[in-house]
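Every protein chain but one is kept in place in this view of the complex.
Letters A, B and C mark the chains as written, and numbering starts fresh at 1 in each.
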Amino acid sequence: MNTLKIGLIGTGFMGKAHALAYQAAGNVFEDISRPVLHKIADIDGERARLFQRQFGFASYTQDWQEVVNNPEIDIVSITTPTLLHREMALAAIAAGKHVHCEKPLSPTASEAWEIVQAAEKAGVRTQSGFNYLKNPLLKYARDFIASGELGEIYAFNGIHAEDFMSDPLSPYSWRCDPAGGTGALADVGSHIISISRFLLGPLTSIFAQLDTVVKQRPAYPGASELKEINVDDVARMIVTFERGCSGTIQANWLATGRKMQLEFEISGSKGALSFTQERMNELLYYKAGDDSRSNGFRLIETGPQHPPYGEFCVAQGHHLGFNDIKTIEMAEFIRAIDRGEPSSPDFREAWEIQKIIDIAVRSHRERQWQIIS
Amino acid sequence: MNTLKIGLIGTGFMGKAHALAYQAAGNVFEDISRPVLHKIADIDGERARLFQRQFGFASYTQDWQEVVNNPEIDIVSITTPTLLHREMALAAIAAGKHVHCEKPLSPTASEAWEIVQAAEKAGVRTQSGFNYLKNPLLKYARDFIASGELGEIYAFNGIHAEDFMSDPLSPYSWRCDPAGGTGALADVGSHIISISRFLLGPLTSIFAQLDTVVKQRPAYPGASELKEINVDDVARMIVTFERGCSGTIQANWLATGRKMQLEFEISGSKGALSFTQERMNELLYYKAGDDSRSNGFRLIETGPQHPPYGEFCVAQGHHLGFNDIKTIEMAEFIRAIDRGEPSSPDFREAWEIQKIIDIAVRSHRERQWQIIS
Amino acid sequence: MNTLKIGLIGTGFMGKAHALAYQAAGNVFEDISRPVLHKIADIDGERARLFQRQFGFASYTQDWQEVVNNPEIDIVSITTPTLLHREMALAAIAAGKHVHCEKPLSPTASEAWEIVQAAEKAGVRTQSGFNYLKNPLLKYARDFIASGELGEIYAFNGIHAEDFMSDPLSPYSWRCDPAGGTGALADVGSHIISISRFLLGPLTSIFAQLDTVVKQRPAYPGASELKEINVDDVARMIVTFERGCSGTIQANWLATGRKMQLEFEISGSKGALSFTQERMNELLYYKAGDDSRSNGFRLIETGPQHPPYGEFCVAQGHHLGFNDIKTIEMAEFIRAIDRGEPSSPDFREAWEIQKIIDIAVRSHRERQWQIIS
Partner (left out) sequence: MNTLKIGLIGTGFMGKAHALAYQAAGNVFEDISRPVLHKIADIDGERARLFQRQFGFASYTQDWQEVVNNPEIDIVSITTPTLLHREMALAAIAAGKHVHCEKPLSPTASEAWEIVQAAEKAGVRTQSGFNYLKNPLLKYARDFIASGELGEIYAFNGIHAEDFMSDPLSPYSWRCDPAGGTGALADVGSHIISISRFLLGPLTSIFAQLDTVVKQRPAYPGASELKEINVDDVARMIVTFERGCSGTIQANWLATGRKMQLEFEISGSKGALSFTQERMNELLYYKAGDDSRSNGFRLIETGPQHPPYGEFCVAQGHHLGFNDIKTIEMAEFIRAIDRGEPSSPDFREAWEIQKIIDIAVRSHRERQWQIIS
């Protein structure tokens, strides 16, 4: 069996998710090269050391450059704060690595574009961490819509709302640093933007309002010193799609009580789909025109009939979890590398998403509709 | 327009429900005689007086005999504690009245049978207050099953669970007096029994266990004196139906947190139905054999396509409430009287339900399956 | 007991709802004057005649002027297409009647203002048909927010979406005539606007986009001839509130599969509330700061603890329906008349709502934020 050596940068929330997902991908999916965890880097050397031990990396380092420059490594996975993505991604690309970089790709579209161009010129595969697209039900939804089962699309409502910054005492973190991009919009909004494009295609114009409701936060966990917040914690957009319909997209860090309200509803002339990541193994489908006495939204449960669920479990009703969709993401990236085929969502797609975020910011500042060129 | 004069006995929970329902029935339904509230009786004269005023009865009395013997009255509605039903119903029948009596008809099947015989001999119309059968969705469910849409019926699970006696400090009341029949089984269990028969037909055998979990209660609201409880607060039955399938039926007064868990699920070879009175305007339907990728339980919402919803509202999605189904009950009773047709569920049906309760008690005592003859 | 004589104009969807609600109000609520259905008017004389018979009006007419000018009548209820409200309301006010007029009050805010001024000058009571505010759970939500239980309000999301125009073959009707005001925005959007104000107070600015997705419809039911549609079928707004928070408000006629998605979520620093009219007897409440292991949204079910539910039923878990909240509306109007106290929502409130709609239209046309003055 072929193997691919992985270099991972970052040992935080996503660092762990990547390490687990690469390992699982090689186990769950038979048709792909087996990823081997080779080197882990974290600026916090002790974290890197522990991480190496836990996940069985061959070695660890405090210096991420050692990862991107290691000649044995095939894939570099970047899971550091967004502000750092650009430098690391460019270096990895320059070293000829295939690069997975967490979302959002970078603080601005122009930086993202720089990375895209470097990657495309270098001919390396790229992957952007919009993991929610990997849910078998979302793939099914996309194909369902594409095949015309919903008829003409009338409207889209999308939101990604969580409450992890709802408490005004939730402290400042790198996510609050405007140098790293917008706040809720980049952090969670990018996910629902990616879904809107995945299901319905390109957006053409945006009107946005960005709020910063909680204006000060403790400078660090438990601090009494307060730091001013200059990124949005709630973002609202009205958008239009190239295919002709309109919709709303929202991002929210202050949605008290909500842990994962990544939700959409799509209405069309022949039917509708409704989904929330809060119940990620369920998709609601309404088929217009059935006998009205016995018609209503159907609660579809994921199963082997929604590939690649069957790789995880042969029977319907046995839920996939978040780590499983991250596993699908890694498997698809490796498959694309194996076959020399396009990966998805790649850095170009991440740039498209970042453009929307940048344009939303401009719309908010200028208080005007903006065309997406 | 024809009118029918109503004599009502009892001004409690159900007394009010009847008064409102008779008035609404005449307004909502065009094709029936208009019920006119004529005389109200309650042993508590002050309550009767206030009730008369509020609902516009022509007169009131402390003596229920004045109701049953009033020559102007066409229909007598009995909403007193169960223990009192027999005497009142027999007197009303003897006076040639059509009689509506709340459920359960009486503490035992033999008393119920006495009433049935008297009514059938007298040729008066009778109605028993199993109101939940009047939900348009239940009528639809019954017809749906009867027409074979679920195929061969495999199994039934039914329960009526509430928590109104869950607190051990909820006091003793007439519902706890064994002279009035069983406890939870008669009080709420009779409803789910009525539904099981309505949807699936006669039962043939029963195994039952009756529990009295809370063994003492305050003798009256707020009392420190405790009174022993000798009726069941949880009842469980395994049952068989004449049509060949089996199932479970439960009654529960101690279902902490549940306000109206009157629920059933029916599985068949071609489909399934699931319902809970907690969401009385929704019926879940699963149709076997549809494309498995887009199949699942459908959430049907009541609408004009489920008669007689349309009499209340012309548009789907505008919920019916409890008082509306009580209104349908009264309208159907009056229509039966108008047309000289059978009413349903009549006293004979109430007797059938009471037989099941009696046999459940016997099964519990003898710890044996019992045949329903 | 005092009585109030009702003159009703219109025998359609709302005409029936009013007739039933007046009758029920007198029965359910003890403390108010008893409404008596006196005269019914409909331009379709045959409908008026049948309606009179069904609901027991003293008389009927084809000429609505006979209602407003009838000296015996105390209250005039207007349930005709919106375009006709102004003339009828002004005439009724001029005749010194208390006036209930269905929502929206009129096609434009300036017409609404004319009516408000006339009514206030005449000193008559007015009521506007925003019935959803009468749900006991919404009253509870309003008080809950006002008492600070949610802390500082962060955000509001509101929508009223139905699918009754989702099928492109759903025909043109008076609701599609721009002379009567906007489309979905006025028709259903006005409800969610009324809720946003009811719960959170005045709005200060709006950005709106109005869509007309289905551009042609059959000229009448079954017609092959098509008529152009010049009103919105989907409307989206970003709004700000005087209290400092922002939100979204949407209206939709094309929400395939949705029968009554009148929904909101309000997040605050101490908690959140979520509600949908699809489950009008349930309110979701999240209380921030509870032990995270056992915390989550609570499903509150309506009960007597949420007045005036107890007037309908003494026990929790017995649902109210749409007609019941219409009954509460009528009872409150009558009580206001009885006591000479302000009614709510009155015509002034309806004018406030209409202003928002007008300003939304302007925002859409000018593609700009608009201040609500």
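Criterion: a residue touches a chain if its C-beta (ideal position, glycine included) is under 8 Å from a C-beta of that chain, and two chains touch if they have at least 3 such contacts.
Small disclaimer: the values here were computed from a predicted structure and weren't measured.
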Q.
Based on the whole assembly, the unshown chain contacts which displayed chains?
A. A, B, C
Q) With respect to the chain omitted from the figure, which of B:Asn252, B:Gln277 or B:Ser294 is a touching residue? A) B:Asn252
Q. Looking at C:Ile300, C:Ala331 or C:Val361, which residue reaches the missing chain?
A. C:Ile300
Q | Residue in contact with the excluded chain [from A:Ala122, A:Cys313 or A:Ile372] | A | A:Cys313
Q. Hey, which subunit B residues sit against the chain that's not shown?
A. 150, 154-155, 157, 159, 163, 166-168, 207, 209, 211, 213, 234, 236, 238, 245-248, 250, 252, 254-258, 265, 267-272, 274, 286, 288, 296-297, 367-369
**Q.** Residues in subunit A touching the chain absent from view
**A.** 1, 13, 16-17, 19-20, 23-24, 26-28, 30, 34, 50, 53-56, 162, 164, 258-260, 277-281, 301, 303, 312-324
Q: For subunit C, enumerate the residues touching the unshown chain of the complex.
A: 140, 144, 285, 287, 292-301, 303, 305-306, 316
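By our rule, only the chains that are shown with their structure count from here on.
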Q | Chain nearest the global centroid, as defined over all protein CA atoms shown | A | C
Q) When the centre of a chain is set as the mean of its C-alpha atoms, what distance in Å lies between subunit B and subunit C? A) 35
Q: Quick one: report the Å distance separating subunit A from subunit B, using the average Cα coordinate of each chain.
A: 53
Q | Where subunit C touches two or more other chains at once, by residue number | A | 258
